[in-house]
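Below is one structure. I have some questions about it.
What you see is the complex with one protein chain gone and the rest in place.
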Amino acid sequence: MGGYILKRLLLAIPVILGITVIVFLIMAMIPGDPATAILGSYATPDNVARINRDLGLDKPLVARYFIWLWNMLHGDFGQSFSLNRPVIDVVLERFNNTLILAGTSFVLCTVFGILAGVISAARQYGLADKAITFAVLLGISIPSFFLGMMMILFFAVDLRWFPVSGMTAIYGGGDLADVIHHLTMPALALAVVATGVVARLSRSAMLEVLRQDFIRTARAKGVREGRVIWGHALRAAMVSIIPVLGIQAGFVLSGAVYIEIVFQWPGIGRMLVDAILQRDILLVQGGVVFVASCYVIFNIIVDVAQSLLDPRIKT
Amino acid sequence: MSAFFKLLARNRLALGGLIVMGLVVALALITPLLPLADPDATDTANRFLPPLSDGYLLGTDGLGRDLLSRLLWGTRLSLAVGFAAALFAAVAGAAVGIIAGFYGGRTDNIIMRGVDMLMAFPYILLALAIVAALGPGLVNALIAVSVVNIPFFARNIRGITVGLAHKEFVDAAKLAGMSNPRIILSEILPNVVPVIVIAMSTTIGWMILETAGLSFLGLGSQPPQADLGSMLGEARSALITNPHTSVIPGIMILIIVMSINLLGDGVRDALDPRLKSGALSRPMAATRVERKERPAPETSTDAILSLDDLHTQFHVKDRIYKAVSGVSLSVKPGECLGVIGESGSGKSVTALSIMGLVASPPGIITAGAARLEGRDMLSARFGELRRLRGRRVAYIFQDPLATLHPLYKVGDQLIEAISCHRAISKSEGRKKAIELLKSVRIPNPEERIDIYPHEMSGGMRQRVGIAMALANDPDVIIADEPTTALDVTVQAQILSLLSDLRRERGLAIIFITHDFGVVAQLCDRVAVMYAGRIVEEGPTMEILRAPAHPYTSRLIACVPELGEGKRKLEAIPGLPPSVDNLPAGCAFADRCLKAQDSCTKGEIGLEGSGSRAVRCLFPEPGFAEETA
């Protein structure tokens, strides 16, 4: 197992390098030069040339890539001109906030998605199945940003149960209870779509498994029905559910961008959108590479979980 | 094609989706023809008018623009972009996937590494980066959304193609002289298209959400032009004061995406062949029993297990398959009863009906009784039935790889067979499991107990299956073709093991097979099944020596036997009848050389004298003489 994890980590290196190349190439396609964007109305030819030299933009593309990569390997992601802070500081701070939001949603969607899917499959065509199927359909059809806005209208403005936006109260906030209070609505809004997807997939995976011969064997042995469903069947279904959880993690992370904007959650998604609109290239590059690399690592964890579950996977 | 639409129309939800979707699309198409206000004309005097205002059916937005007009034009835009993105991603992804999957090897490796690389991004990061590079704008958002979705299509289609490329019909096409591009176009593509359509129809909704999302962020359509997403984005600042400006486009997106999803599910269900047969429904814990009459009371016998006039049917759509119609049989302790017949004759359904293991839906037991020591198990409540399963009556199934759970260790599966009937400590369970493996002659049981089924050979797995059946010292074992999937040398080992176990433990065995050689070696009595009924029954050796039913004798004659050399076989022309359309009278009549008019006129009973019985008006001569 240790060897397998090491192998997977080694294999992640070229993937992360590939990510840096893709990100770098895409950003290099940006028309116009960033110096003008940075300087705004101060963009005299002299100033532009100086900024370009400072940023190393006068060097050829390949050299620029390796300088950027080399600096990143040393923990230097460059300086964000729009925030006037080191990119890595901003990214770490913002990503931490995003993790609180997306992590909560991911746990919610995993737990409730699988639960709903299994119940739905076990009671196929029953009332619970129909109700869950309808709820799931609604969940995967509603744009999360719209759902968030409606939640604000209803739960924050009308009922005043939760704050309208933000991560902490402005005065005296910041403790755990306060964060949870602020977190509830955005985390739920973000979890809805992913829960729907997980529930759908769990249902069909369970239906597929429940028809297999080994389920009949379990029943022929006299295994209790509860254990047939939640033991034998769910365990086998997890083999196809787990990879989807890995993909869903990416979707939750992606959906967080909208939710952060709707609820003004100070996460990395909102920061990236702002950075794009302001053409803060180093911030965009650094943020994207950092988040994508974390996602690669997360997917390795998913694969390891999969190989622990399924002995047929060669490790 | 028309069958497809029929299936689609039968699905009421999908039909609803189709109608709503049709309306929305129609509305979007005729928008330019409608007498609407200019969607971009601002009128600051009439800002934020509520819906149903004079001249503004849905009110106005923050710049006084007519919301109805903007909604319809926005819908048009969102639909177009969503469909275009889905189409583009599907076509590009499918092309990449088919090429990678068909050619395999290095081509596959390189392409899939690239796909993996793209999938290593949370999709929005890639989309954001692309929009950042190309600049905000609706077309750029479309490109971004398509590109980030190509990998999903490519992966999905590649998987399907790999499966197809190894199908025998592709080999056949190669041998018919087809070149690779031709095989892709004429053999692979037609089989992949339904999958592409399914994938597309289930993702269009998602694409619309994604492009709307980018517009919502201000990265898609640019003012004054608006799609539904940017309408929502612009309205967000007035969410609390003028919620209608947000609610209206939001509801529209919801309606569109929901109807597309409903329709997409309908398309998927209509195109997925497994659903046509109803195979995707999951079997319940026990077979449904719907008997019109109480079964006749037990006539006392010394049988441990007896079936009395069992009828089991499968109700699929509007067809009724009479898999078993009126089977009666019994076994005494220590006796081995063979059940022989061709595939589809109802052997397995008979066996599975006994403990309620027939998949239901679609299976239903419609009449008869299955008695264990006189107690009808079909009347038993589920709890009682479950406690009898595996403890008094145990099963051995055909394919030992499919019938063992792939993710549990062999030992754990054995221990569970015991522990679901009586509490047993961990160490005792382990000891018992090792004993069981020993009793089925598995070498090094102490090591084998900790391995998984896929690490064993077929013969070893079947031994585990037998050990599991023996776990609770059952009275009856039902073995459903336990050696059919095995090689002859392994079959010989398994059969002699079963035979020894029966003698040592006084087991009653119902042994199902299609092989007369096996029956002859193992079974005391044999029942021959044809089209869901027993056509002949009696002591094995007598039946083999002098079969009474024409089917039995022809069947014995058409099987080549070792040692008879090269020769012409006595084939039986025709096919067994389909059990959803059984003829009146004798089901064998149209293949029988002795058939008379009377054979097809009404029921023919299973008549007999002494130990033998036959369902035929004109039994073979040998039998007639013997019983006369």
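Letters A and B mark the chains in the order given here, with residues in each chain numbered from 1 onward.
The rule is short, and it goes like this: a contact is a pair of C-beta atoms (placed from the backbone, for glycine too) under 8 Å apart; a residue touches a chain by one contact, two chains touch by 3 or more.
Keep this in mind: contacts and distances are computed from a predicted model.
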### Missing subunit (named according to UniProt) among the choices "Electron transfer flavoprotein subunit beta", "Pyruvate dehydrogenase E1 component alpha subunit", "Assimilatory nitrate reductase catalytic subunit" or "Peptide ABC transporter ATP-binding protein"
"Peptide ABC transporter ATP-binding protein"
### Task
Based on the whole complex, identify which of B:Arg294, B:Arg422 or B:Lys568 touches the chain you can't see.
B:Lys568
### Task
Write down which of B:Thr211, B:Ser230, B:Gln491 or B:Ser553 is the residue touching the left-out chain.
B:Gln491
### Interface with the unshown chain - residue positions in subunit B
167-169, 171-179, 186-187, 190-191, 342-344, 441-443, 457-460, 463, 487-493, 495-497, 499, 514-518, 520-522, 544, 554-555, 558-573, 575-576
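As a convention for this text, only the chains that are shown with their structure count from here on.
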### subunit A-facing residues of subunit B, complex
116-118, 120-126, 128-136, 205-206, 209, 212-213, 216-219, 229, 232, 236, 239-240, 243, 246-247, 250, 253-254, 257-258, 261-262, 279-283, 285, 352, 355, 357, 359, 382, 386-391, 394-395, 397, 399, 402-408, 416-417, 420-421, 452, 454, 468, 471
## Note on the structure
Seen from subunit A, its contact residues with subunit B in the complex are 15-16, 18-19, 22-23, 26-27, 29-31, 121-122, 124-125, 137-138, 140-143, 145-146, 149-150, 152-153, 157, 164, 206-208, 210-225, 227-228, 232, 235-236, 239, 249-251, 253-255, 257-258, 261-262, 269, 272-273, 276-277, 279, 284, 288, 291-292, 295-296, 299, 309-312
